[in-house]
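Of the protein chains in this complex, all but one are displayed in their positions.
Order of writing sets the chain letters: A and B. Residues in each chain are counted from 1.
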Amino acid sequence: MYQALFFLFAASAVGFAINLLIQRHPIHSALSLIGVMGSLASLYLMLGAEFLAVVQVIVYAGAVMVLFVFVIMLLNADKEEPSDRSKMAKYLGLPLLFLLLAMITVVIYRQFPEDAMVQFGDFPGQTAAIGRLLFRDFLLPFEVISILILIAIIGAIVLAKKEP
Amino acid sequence: MPNYYIQSYIPILMLLAVVILLAVGMLVASYLLGQHRPTREKLTAYECGITPTGDARHRFSVKFYLVAMLFILFDVEVIFLYPWAVIFKELGIFGFVEMLLFLVIVLAGFAYLWKKGALDWTKADSGGL
Partner (left out) sequence: MPPAVILFTLVKILLLLVVLLTAVAYAVLFERKVVARMQSRWGPTRVGPHGLLQPLADAVKLLTKEDITPSSAFRFIYTMAPLLSLVFALLAFAVIPFGPPLTLGGVDAFQVADPDIGLLFLFAVSSMGVYGITLAGWSSNSKYSLLGSLRSTAQMISYELAVGLSVIGVLLMTGSLSLRTIVDAQAGTYWGFLPRWHVFPQIVGFFCFYVGAIAETNRLPFDMPEAETELVAGYHTEYSSMKFAMFFMAEYANMVAVSCVATVLFFGGWHGPLFGPPSLQVVLPLFWFALKVFCFLFVYVWLRGTLPRFRYDQLMAFGWKFLMPVALGNVILTSFVIVAWPALSRFWS
């Protein structure tokens, strides 16, 4: 039953991702991206990473995508006109995609022994566990994040400021 | 072994399914029960009774964009407070100091925003933002 759920969410993630590429209107693409993120969050949840799943929804699907939707609304972006597609992309694109997929498959196959099955809900991703990792083991990266946020705040101001 | 962890989320999934069915059912019911007599005038966008002029989708103030950007940044900050709060009693004074350090740096950014007028909505006091 869990396998069925896994495939359901995995399929919806892939489906939304393909839809994102196919849709001509940016707002439809943005909505598909929200779908992708929601499906990914469900997959995280199934693996046991509760906190990560919920952060994925709050920060990515909630905050980042609101910004995307705002930008689309703000710029009044309309349907994309299909540009003159380059011949290269047309003939090389698909083969290269399959090559990439094949490479990833080989790497994964080599890296992980066959008997290492993924157990649903096994990943220790409870909020408290994440907290212990963040505030004990990875304290320095955590403190550095604050500087990153500070830089981003200044960046936001610079972006939004009118040219004198 | 039945996995208790995932099982505890299944009711939420069921609720989601039921609620979506309910909402779609409402739309279908109103579609079937309501009348459909569209006229050209009826289908125009509302603009106080006069013919709408121009497209509604104009460009908007960059302020909305700025608010969305700042929301992401502070949302990330707030998110970090949750795991911290959950294990705060384990961490004790050490946890208090490390979070204080984090907050001081982020709040420096907040103070900068405030001073630059990014939090003021009206043009007059926002200093060119």
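Basically, a contact is a pair of C-beta atoms (placed from the backbone, for glycine too) under 8 Å apart; a residue touches a chain by one contact, two chains touch by 3 or more.
The model shown is predicted, which means the values in this text are computed figures rather than measured ones.
Peer 1: Thinking of the whole complex, not just what is shown, which of A:Leu40, A:Ala63, A:Leu134 or A:Ala160 touches the missing chain?
Peer 2: The one listed residue touching the chain not shown is A:Ala63.
Peer 1: Which residue numbers on subunit A touch the omitted chain?
Peer 2: 1, 27-28, 31, 34, 50-51, 54-55, 57-58, 61-63, 66, 69-70, 73, 126-127
Peer 1: So that we can see where the missing chain sits, which residues of subunit B does it touch?
Peer 2: Touch with the absent chain occurs at residues 2, 7-12, 14-16, 18-20, 22-24, 26-27, 29-31, 33-38, 40, 42-48, 52, 55-57, 60, 63-64, 67-68, 71, 74-75, 78, 81-82, 85-89, 92-93, 95-96, 99-100, 103, 107, 110, 114, 119-122.
FYI, only the chains that are shown with their structure count from here on.
Peer 1: Using the touch definition up top, name the residues of subunit A that touch subunit B in the complex.
Peer 2: 2, 5, 45-46, 48, 51, 55, 58-59, 62-64, 66-67, 70-71, 73-76, 120-121, 127-128, 130-132, 134-136, 139, 142-143, 145-147, 149-150, 152-154, 156-157, 159-162, 164
Peer 1: Mind pulling up the subunit B residues that touch subunit A in the complex?
Peer 2: 3, 5-6, 9, 13, 57-60, 62-66, 68-73, 75-77, 79-80, 82-84, 86-87, 90-91, 95, 98, 101-103, 105-106, 108-110, 112-113, 116, 118, 128-129
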